[in-house]
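Removed: one protein chain of the complex. Kept in place: all other protein chains.
Per-chain numbering from 1; labels A, B and C assigned in written order.
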Amino acid sequence: MSGNATRIAVIGAGRMGQVHCRIVSENPRAALSAVIDPFEEGGRRAAAQYGAPWYSSLQDALDAIELDGVIIAVPDRLHVDVTVEALEAGLHVLVEKPLADTLEGARTIAAAAARATDAKVLVGHVLRHDPRFRSAAKIVASGHIGDPVHFRASRIVPRSVGFANRGASPIYMYQGIHDIDLVQWITGSPIVRVSATTAAKILPAAEVDGLDVALILAELENGAVGTIEVSWVLPESTPSGLASQFDLYGTDGNLKVDVTAEGISLDTLDDYRLPNTMLDPELDGRLEGVVPQQFDYFLQMIEFDLPSRIGLEEAVSAARVLDAIDESLRTRAWAAVRS
Amino acid sequence: MSGNATRIAVIGAGRMGQVHCRIVSENPRAALSAVIDPFEEGGRRAAAQYGAPWYSSLQDALDAIELDGVIIAVPDRLHVDVTVEALEAGLHVLVEKPLADTLEGARTIAAAAARATDAKVLVGHVLRHDPRFRSAAKIVASGHIGDPVHFRASRIVPRSVGFANRGASPIYMYQGIHDIDLVQWITGSPIVRVSATTAAKILPAAEVDGLDVALILAELENGAVGTIEVSWVLPESTPSGLASQFDLYGTDGNLKVDVTAEGISLDTLDDYRLPNTMLDPELDGRLEGVVPQQFDYFLQMIEFDLPSRIGLEEAVSAARVLDAIDESLRTRAWAAVRS
Amino acid sequence: MSGNATRIAVIGAGRMGQVHCRIVSENPRAALSAVIDPFEEGGRRAAAQYGAPWYSSLQDALDAIELDGVIIAVPDRLHVDVTVEALEAGLHVLVEKPLADTLEGARTIAAAAARATDAKVLVGHVLRHDPRFRSAAKIVASGHIGDPVHFRASRIVPRSVGFANRGASPIYMYQGIHDIDLVQWITGSPIVRVSATTAAKILPAAEVDGLDVALILAELENGAVGTIEVSWVLPESTPSGLASQFDLYGTDGNLKVDVTAEGISLDTLDDYRLPNTMLDPELDGRLEGVVPQQFDYFLQMIEFDLPSRIGLEEAVSAARVLDAIDESLRTRAWAAVRS
Partner (left out) sequence: MSGNATRIAVIGAGRMGQVHCRIVSENPRAALSAVIDPFEEGGRRAAAQYGAPWYSSLQDALDAIELDGVIIAVPDRLHVDVTVEALEAGLHVLVEKPLADTLEGARTIAAAAARATDAKVLVGHVLRHDPRFRSAAKIVASGHIGDPVHFRASRIVPRSVGFANRGASPIYMYQGIHDIDLVQWITGSPIVRVSATTAAKILPAAEVDGLDVALILAELENGAVGTIEVSWVLPESTPSGLASQFDLYGTDGNLKVDVTAEGISLDTLDDYRLPNTMLDPELDGRLEGVVPQQFDYFLQMIEFDLPSRIGLEEAVSAARVLDAIDESLRTRAWAAVRS
């Protein structure tokens, strides 16, 4: 269906960029028109694997071909320039989370997006596309649990994720961004103060300079309080690739979301598994789950003029909370989130 | 996107037909071109609600407009004629399960489909589109649990479903068709013999002429044995609208699928719920879950020439098993499935 | 506290007999006065381990020492003679399940017990001492679920249990006796007809002459129907040593008992476990759980004149159902339970 297919370039051919290349190439309603990466070897390899031309920069690609949109999967600290460039070129943009690695960067992108009035922008908070969290947000917004009183958000991933990160991104940013966004989105109230602590035993023992876990006490504008717990300490053999829960207690009821298991368990002669059937299963030879659904939603935003599922101001707000966590850890005291 | 939209008529404006009307009308890649039902009042009402013209018959619709495909949601006993008519008119067909209410009817449709070589045909076994069962089938096909030894399929629904059915369709057909298909699909082996029993206390007490439960012992061609349990006895207030599990034990391991809960629980001042987030949640004002996904797959079959996820011979095979269950209940003995 | 301790002999020094020796010796309110086994080597070894004298027969023991009660843990087919002998000697008796391996044997023991009016007799249906099943029985007896409509009893154990059994006892007797008793106890209604089937792939592949699984359709006197599923196919590495559920659906509600997990999971670098905390954990160096609780109840029956938690006629009734299952498997037809 190349006639109607939306023309997409993936910028950044690292691990996540390659996932996006695969997703675009497997979607019959899209065409992977380019893979863009300044590192020629990796860029060419990914491009060849998915049958697209390679370019070393967005400008080179734009000089050579026509594009409708881009997916930005470069390292966090490089988000700002290329995202602004794409927006100024009039392209639709799906940019990986976190929007930027600094509050200033996030604000710069938001300002550029505000100027690019014809461009569709979707920040890659994939959980915004998970029907479990979407249901939770709907239930809370409908008033079923009344006024939020307290919450608990927990996200524990295998230690290999921490080893792979090599201390590049603190865990409260790398993983915590998901939970910060969940809390603010589902409760509908911003985090205004945080107190945090951390521990590090497993990564240092492996000579990786990073934290094992970050724990955050948070106070919301609406008077509710909660904890955010992010860690990468699960054994590699753990049955589920993720142990994640979000519990919210309100004046009229409470809500639990647990995405650790998804309805299947597999118990074999040498292993016990909780296979992932919703986050990113491979079925019929294609990736499915929330990341392809996010991309499909991006296509629908472009094709049918749908609104984003996450506002840019919400992505900026999450960056503000990260800033305050940094400060709390530095000062060993409560830190206010700057508005 | 009406220029490219696939033109669909829904035939049958009953409860399930209305669901299909909604799904078609909410899909931006499809157009609900007609609602067809011989009962003018119900047909016009559904048509008006979803902004489509009403016709009393498929022939009338075909005389007036152009169609790409139809969704057939008439009562089970009326499936054969209209499905054959649609196929002979060259239309793509999505027909609700069971394919037909008799083995002969199922065979007639299969023969018509075999003649209509250009038509895409999808039988509405929605669980074929559920990622949990698709994952299970993939895991078993990959050999992870070895050779199947025994299984248990259980499907318990609220008693209101039985009351609404009013004895029109025996429970082992109405609900059991799902599990018969699951067993044969996931194990890859046909059921060859059955022994069944039933009980009826709740429906008779409400003066409905029907069974509460059917229990079936089944033997597969590959030597495995299992039970199928279908009942509509859950209290209306039950937390989940469905209690359903499929367990398969093999020579090298075992697999459990439980679709009773989907990751959320809601506990309010007057209720406890396990909200449905995958089967058919309403999110952002639209129906989502396996029924819309089934329709989207039907659209992709048409647009991108994809194969059906269930062969017609598989739907016919399920009809054969229903026949044998009937016989076992009549004779109070084991019954062989006729090939 | 040897002055007040109840004097117990354990008869049978096999695997289960040794468990009883340990339990008696760990209970400060009892004294292990003798270990009795005709096989001198095993008998002497167990006796030495638990600091008790060995005797080759009950008569020898009675000639030498004084006893209050015995625990009978000889092979099933040897239950009758020694149990009758103990009862006729005026001893209190805790006899392992099944009461006997034939209906006639069970009746003989019941008759002897009826004559021994001063003896306390407890048949070792340990689940009668599990608070979960006791709660279930109380809930059903209290009418909370109304009149039973259908049930499902499932008991899957590791394949090593089947290998160890070496075909000595068919699985529907060895494991099924638990579920037959549960069904009749909790529903309060006897099983009157059964239809059964089996499969065997794993044991034969290991050259053990036995079944992997038995599946039983059962009809109760009260009109309810259900399935009993017993198998020993779990991989040795399975997280829980037992996968067992009992579900009962009634006219006014339903009840689920799941004793597969008991509140703890342990996930280590090389394993995932659901440790057993209620069936038979070792805590503070002692065995705890239902088997010691059964023994403690036996002591209380003796000391405080408490009634048995299971009547002998109930144990005989379970033997009747085993007989009917045998017949159904032989005839490939429904079999009536003889009264």
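Operating definition for what follows: a residue touches a chain if its C-beta (ideal position, glycine included) is under 8 Å from a C-beta of that chain, and two chains touch if they have at least 3 such contacts.
Predicted, not measured: the structure shown is a model, and the values here were computed from it.
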item: Options A:6, A:231, A:294 or A:308, residue touching the unrepresented chain; value: A:231
item: Touching residue (missing chain; options C:254, C:294 or C:308); value: C:254
item: Absent chain, residues of subunit C that touch it; value: 1, 4, 28, 131-132, 134-136, 138-139, 144-145, 252-259, 262-269, 275, 277-278, 281, 283-284, 288-289, 300, 303-304
item: In subunit A, positions touching the absent partner; value: 147, 149-150, 152, 154, 156, 195-199, 201-202, 205, 212-213, 215, 217, 219, 223-227, 229, 231, 233-235, 249-254, 332-334
item: Absent-chain interface as seen on subunit B, which is shown; value: 234-239, 267-272
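Keep in mind that, in the parts below, only the chains that are shown with their structure count from here on.
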item: Chain whose mean Cα position lies farthest from subunit A; value: C
item: Subunit A and subunit B, separation of their C-alpha mean positions in angstrom; value: 35
item: Distance between the centres, which are taken as Cα means, of subunit C and subunit A, whole angstrom; value: 53
item: Multi-partner residues of subunit C (at least 2 other chains); value: 234-235
